[in-house]
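Not every chain of the complex is shown here; the ones you see sit where they belong.
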Amino acid sequence: GGAKVNIKVGYLPITDHLLMIASEREQFKSVGIQPVKFSSWPEISEALKVGAIDAAFLLTPIGLTLRQKGVPVKVVLLGHRNGSAITVKNSSEINRIEDLKGKTIAVPSPFSTHNLLLRKVLTERHLDPNKDLKIIDMAPPEMVNALATGRIEGYIVAEPFGAQAEAQKVGKVLMLSKDIWHDHICCVLNVRESVIAKYPEAVQEMVAGFLRTASFIETSPVLAAKGSTKVLGQRPEIVERVLTSPRDRLSFQNLVPNKKDFAATQDYMIKFGVAKQKTDLAGYLDDRFARKAV
Amino acid sequence: MRSWLENYVVPLLTVVAFVLIWQIAARRYPPEQFPAPSDVVLAIKELSDNGVLWTNIGISLARFAAAYLMAVVAGIPLGLFLGRFTRCHRAIDPLIQVLRPISPIAWFPLAVLWFGIGNAPAVFIIFLAAFYPVLLTTISAVRGVPAVYLKVSTNFGAGAFLTFVRVIVPAAFPGIMVGLHIAVGTGWIHLVAGEMLGAQSGLGFMIVDARNFLRTDQVMAGMLLVGLLGLAIYKAMKTFEKAIGRRWGVAA
Amino acid sequence: MSETPVSKIQLRDVEKRFRSARGDQQIALSRLDLDIKAGEFVCLVGPSGCGKTTLINLMAGFEKPTSGSVLIDGEPVTAPNPDHIMIFQDYGLYPWRTVLGNVLFGLQARRVPAAQAREKALAALEMVGLSQSIDKHPHELSGGMKQRASIARALAVEPSVLFMDEPFAALDAFTRLHLQDELLRIWTEKKPTVVFVTHDLDEAIALGQRVVLMAPQPGRIQKVLEVNLPHPRERTDQEFATFRKRLFTEFHLVHQQAAAVEYQI
C-alpha cells in the first residue's frame, strides 16, 4: 500500500465525541483521519448524506433515519455510552422528574437520543410528554443562557452543556442519562458503504484506533481531558468532570454495535412518534471491524 | 399583442424551461439529496394537507410584519432626527457604522440572552436586518431635501415644527420609501435565520425542522415558498411605492 | 432723522467673501452700494459668477454680508422675512401639495385662519390665471404654470418686496414673454418693490425701471441704466431698440472681460 487513505470524519465539539482525540494521538499506517467539526446535527447529517464527509458520529435516531432514507451508511462502532444529563435551573423548585410538570424543557432535536430519553423517563413517571410539559427544540449552545435567563426550566443534551451550567452555577443535574436508561447508546460512528467496500483495511485500522483511544480514556480520564483541547476546544476541567463525576457518567466501554440497543432505540422512536417505520438493522449494523479489534 | 407575448408568455416559458432543467438535473441525484420540482410540489401539498403550511406562513408573515413595523417605527423617527441634526448624526455615526456590518446571525447569542426564545428573538433578528436600511435611507433622504424647500419655508416664516412636519417629512418621503423597500428585502432574507432561533413555528422553523428530519424536499418547498412570498411582498411594496411616486410627481 | 426720503432697500459698502473648499477666500461682492425705492422694479444683469445671486440673497436675508450693511425699511436684514419673498428659478413648489396647498403654505406659516387663508389663496391664484388648476399637483403643470403658482404663493402673503432670481430662465421664449407681461400687470396693480435677476437683456429692458449691470471678479456694479419707458413696453419699438443697443454695447464690454476670464480657467 502506497498512499494513506484519507477519511473525513464529522463530529460535534461535545464530550460524546471525545473519541475524536484518536486523530491526534493514534499513529495510523494506512489511514489518515481528518476531523471535520460541525456545529449542528442537520449540517453534519447533510454533509454525510451527500458524501461531503466519509464518516460521522451521529445520534442513533439520525443515523437510523438516514439509513432508512436510503443513504448508504453503516454503523461500525458506537461512539460512547451514556453521557447526557437532564439539567434544570438551580433552585429548590425542581428536585424530581415529577417537578417538571408544566415546565419548558429543551432538547437539541426531535431526532436526538435525548428526546427519547426525556420522554422515556417522563412516561415512566406517569407524565404525558405531550401534555404535561412543553418540549422545545433548541441549539445546545443557547441552552445554558436560556436556562440562566429563565427562558427554559431545563434541558437534556450531550455534555459539556450540563456540566457548563453546573460550573456556572446556573443549573444542576437532575438526572444523568445512565439512570434513565443504563448504558444506553447515543452517538454512533456511521461510515459510508463505499468507503467500507473500497478500503476495509483502512476502516479496520480506524476502528481499532478508536477502540484503543476508548480504553485510554477509560484508564486515564484526566490525561484524556487534557488532550482534548485541540479537538473539542472545551476547558479540560469541564471534560474531566464529565468523565469522572461519577465515573460512568460518560462511558467508553462495550462499543461493539449490537442489534439489541438499536432495536430498543427504534422501539422508542416509533413509540414517541419520531419514526413511522423501522430500519432494517441487519443491513445497517456492521460489527465485524469492532469485533475484530476488541 | 406583442407586448403581451413579451410580458407574460416568454417569462412563463423561461420558468417552464427552468423547471424542466431542474427536473432533468434532479434525476442525477437521489431525491433525498436533490429533489425534483415534482417532489417539491408533492412536499408542498403534503405540508399544506397537514395544515402546517398555512399556520407557518401566517406566523412568519406576522413576525415579519411585526419586526418590519418596529424597524419602521424606530428607524424613521431616529433617521429624521439624525438627518436633521447633523451633529448628532456625526457623533453617533461611528457606532452605526461598526454595528451595521455585523451579521444578524452573529447576534444569535445575545438575542437569546435578551429575548429568550420563540417570537421575540426571531423578530429581533428580522428587525435588525430591516432597521439599518430604514435608518440610513431616512437620514440621507432628510439630508437630501432640496435646499430650496427649506429656503421657501424659512422665507414664509414657518417655524421649526411646521418646517419639520410639513416640509422635511413629506420631502424626504420618497427617499424613505426606497429605504422601506430595501428593508423589505433584507428583512425577509433574514426571516429564515431569525426563525432558526428556538422558534417552534414559521417558515424558517419549517425549513430547519425539515432539515432535522432530513426532508430535503420539504426544505426546498420552504425555500420556494420563502422566495415566492418575498417576491409577492416586494411587488406589493413596489406598487405602493409607485403610487406614492406618482402622487408626489417623482416617477411621473 | 434725515429729511431725505429713505429708500426701501439700502446697501452700503457691502462686501461678501466666500471661503472656497481649498480654503482661499473669494470676493463674491466687493464694496457695493445700491438704493432701491419702494415700489420700484429693478433688474440685475451680468455674466455668470458676477454675484447676482449672492446680492439678492443678501437682500433677502439668506446670506449675511461679510462687511457693510443691508437695510430694508431702515432695519438691518438679519434673516428671511415673510414680507420679502424670494421666487426661485426652479419654483420651490412642494410637489406633495396641490397648487392651492402650495399657496396656502405661506398663509399657514403665518397662522392665517383657514377660511381667510383660502380666500386669499384663491384670489392670488385668480390673479396669476391658475383658478382652473388649483387641485393639480406641480408635476401636472407646465413650467410656466409652475412659476405662476410660485408667484401666487408669494402674492398671497402680500409682501412689500419680491425678489426674483432668474425666475423665467428655465421657460421657453414664448412662455417667458407671456409671464413677463403677467408679472408687469401684477406689479402695476400691487406695486411691490421688485428685484429681478436675469441674464436676458431683452427681459431686463422689457421689465426694469432701472437695469443694474454687474461685472465679475470681484462682483461689482458696472453701470446702472434708467429705462424711462412706460409699461407695458412694445418690444419691437424704436425706443426699446435704443435702450437695447445701449445695454448690448455695455454688455459687450463686460462680456469680453468675462470671456477673457473663462479662457483663463
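Note that the chains are named A, B and C in the order they appear, and that numbering of residues resets to 1 at the start of each chain.
One rule holds for everything that comes next: a residue touches a chain if its C-beta (ideal position, glycine included) is under 8 Å from a C-beta of that chain, and two chains touch if they have at least 3 such contacts.
Quantities reported herein were computed from a predicted structural model and do not represent experimental measurements.
Visitor: Stoichiometry of the whole complex?
Guide: Copies of each chain kind in the whole file: A x1, B x2, C x2.
In this section, only the chains that are shown with their structure count from here on.
Visitor: Centre to centre, by mean C-alpha position, how many angstrom separate chain A and chain C?
Guide: Averaging C-alpha atoms per chain gives centres 84 Å apart.
Visitor: Measuring centre to centre with CA averages, how many angstrom lie between chain B and chain C?
Guide: One centre to the other, that is 48 Å.
Visitor: Can you list the residues on chain B that touch chain A in the complex?
Guide: Interface residues on chain B, with respect to chain A: 30, 32-33, 108-109, 112-113, 116-117, 196-198, 200, 208-209, 211-214.
Visitor: Note which residues of chain A are touching chain B in the complex, please.
Guide: 41-42, 45-46, 49-50, 62, 65-66, 69-71, 106, 109-111, 136-139, 141-142, 145-146, 149-152
Visitor: Which residues of chain B touch chain C in the complex?
Guide: 148-149, 151-159, 162, 166-167, 170-171, 173, 247-250, 252
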